[in-house]
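The structure follows.
Shown here: the complex without one of its protein chains, the others still in place.
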Amino acid sequence: MKKIYIKEEYCIGCRLCEIYCQVKHSKSKKIIKAFKTELDMVPMVTVEEIGHHSFAVQCRHCPDAPCVDACISGAMSKNEKSGVVTCDDQKCVGCWSCIMVCPYGVIKRKLGEKKIASKCDLCQDELEPVCVKNCPNEALVLAEEEEKDES
Amino acid sequence: MALKPRQTDFEVVRDQDKCISCQVCLRQCSNDVHEYDSDQDIIYSDNSQCVGCHRCESLCPTGAMKIKQSESEFRQNFNWSPAHIKNIYKQADSGGVLLTGMGADRPYPIYWDHILFNAAQVTNPSIDPLREPMEIKTFIGNKSDVVGVDIDQGETFNMKLKQDISPQLVLSTPILFSAMSFGSISFNACASLARAARQFGTFYNTGEGGMHKDLEIYASNTIVQVASGRFGVDIDYLKRAAAIEIKIGQGAKPGIGGHLPAEKVTEEVSNARMIPQGTDAISPAPHHDIYSIEDLMQLIYALKEATDYQKPVGVKVSAVHNVAPIASGIVRAGADFVTIDGLRGGTGAAPQAIRDNIGIPIELALASVDTRLREEGIRHKASVIAAGSIRSSADIVKAIALGADAVYIGSAALLALGCNLCQKCYTGKCNWGIATQDPYLTKRLNPNIGTRRLENLLRGWSLEIKEMLGGAGINAIESLRGNREHLRGIGIGEKELAVLGIKHAGEAW
Partner (left out) sequence: MKADYLIIGNSAAGLSAAESIRLLDSHGSILVLTEENFKNYSKPLITYYLAGKVNLDQMYYRSPAFYAQKNIMLCTDTCIVGMNTEKKEVISAQGRKFSYNKLLIASGGIPVLPPIPVSGGGLLKDEMKKIEGIYTLTTLEDARRLKKYIEKNHIRKAVVLGAGLIGLKAAEACLELGLTIHLIELSDRILAATFDHKASKIMEARIEQKQGRIYTSNTIKQIKASQGTVEKLILADGKQIDTNLLIAAVGVRPHTAFIDAGTIETERGIIVDKHMQTTAEHVYAAGDVASSTDILKKRAENIAIWPLAVMQGRVAGMNMAGKRQEYGGGFFMNAVEIMGIPSISMGLSGPQESKDAEVLTQEDGSSSIYRKVVIEKNRIVGLIMLGHIERAGIYAGLIKNRIDIGNIKENIIREDFGLIQLPADYKKHLVVGEGIEV
């Protein structure tokens, strides 16, 4: 499956990935409107930063995903064909077991009425996840395992 | 603190209706222009710190920002321009030499914009480069006085050259990347240049920065410089290179040396330059062993000797008043190529007074050098590479018609990498990751992207060159070189036309 690979050496810490991720998963999908009116947005990709080191991480869509194992409601599942791990908002009960076991720390709590976990869905309806598409320095690359180092 | 007159050059215009306070601008500015106020959820900008690099504007996801030339104006005065006034303020403040970066920006005539190229009509057919062969391959080096062939009259009909040919650089297009040292530009910028040169079949130039270990793999596409500081020069450096260039002068700062301040001499820079870390890297104004053409000849032959006469050795000079006889001397001293760097050539750091007032434009220098070498019958003994603000494929075509074999591009290459010509290279705070060694900034230039963009530029320009050649009915760049009949001047005087060796527009053959 195609996954997002992180090129730590090129992350410039601009956080545009976080911004576009929030817009993509907002109600309005319009950047200015979303930021001015939807105050409960949580990015599913996170830039971690110390000094000049930084990188953006989002769900790695692990082969044996611990979050899927830990999910008590069947909300978290790995698509057998695409390999994408997604959380079904309808099923999620907000028990946070997934947060407890994710070694990457990339699952978050969605702010809002219903308690649900929020995680990267690889922007299934896009050709390319928006974080990858909008990274100005190609520090995030969508690629098959074998081509991850080519560019 | 004494009051200082205002010196704001730019104004950050922020459309608050569009600004989402995402702070991308703030994170990208190395000049601390922007500041986020969390109480008000607003970003404020300090115009006085803005250098006009447009990094924030380029990355703003909502298009909320515009960087404008400061609207605050001095009383109009044709003598005392704002630039003069502000410079005086700055110097009254600092008491120092005003530094700047990139090439001269004064409004001297730009002759490229006063030269028009020709096209074929009726009496000779134009050529479609997409359908017919078109050769822009270029050879840099000394060409033999005569060429003879031995033909084996037997069945195979083999031909063999009678003479040994001097070493040549083979370029897939008449464009090279000019000398920009590691130190003045970042490793990622150097890597982009090196990789693009390799992939496109041309060359980049180390400048006086030495060769970074990780770029040794690109040595066969590298021209190495031997400059007055001799930084990074040892036998391996010379032997690895594809060609050697002795740097006498640079268009942006003829007659003066260079100074890389100690704080920029990082571990990596010190390794490449072979000097102690954290010491000033001073390139003397002259080479202390060159006071005459004869001395230069000694160095040329020392380098040829050291490299077994296997690679071209050239000399780079700035375009000064006497450039034609100097070039003649250089060719006679045995150089395989002469690089002429014009007035508008760029730099990582130069005193503004020098950058903007010393030297002559490349167009005039190139024409006079080519003319002189022809008159002396030695034009074929060396290639001529023109440098100093080549801005487009048209500039290249005109340069070649004026007599150049190829051109070096520096500023244009940096522009392709993202440069906005803010001219603050000397501060080391380049927001585009080009002219800096700050690890926070250098990673902003991803060499994968850099390489791709440089290659794109070379490809685009090469296609345009072919189109222009075809239009003029020429199918090989060789046939254009020095072919000044294809050029006409426009809006310039007799004297300039004479120096350029071209007719005025409207004059037929």
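Just a few scattered comments:
By written order: A and B. Residues from 1 in each chain.
Keep in mind that, in the parts below, a residue touches a chain if its C-beta (ideal position, glycine included) is under 8 Å from a C-beta of that chain, and two chains touch if they have at least 3 such contacts.
The model shown is predicted, which means the values in this text are computed figures rather than measured ones.
Where chain A meets the chain that is not shown, the touching residues are 3, 5-6, 8, 46, 48-50, 53-55, 57, 60, 62-64, 66, 69-74, 90-91, 93-105, 107-109, 115, 145, 148.
Here is the rule we use: only the chains that are shown with their structure count from here on.
Annotation: 43 Å between the Cα-based centres of chain A and chain B. Here chain B touches chain A in the complex through residues 17-18, 20-24, 27-28, 59, 61-62, 433, 438-440, 443-444, 446, 448-449, going by the rule given at the top. Partner chain B is touched in their complex by these residues of chain A: 7, 9-16, 19-20, 31-32, 35-36, 51-52, 134, 136-139, 151.
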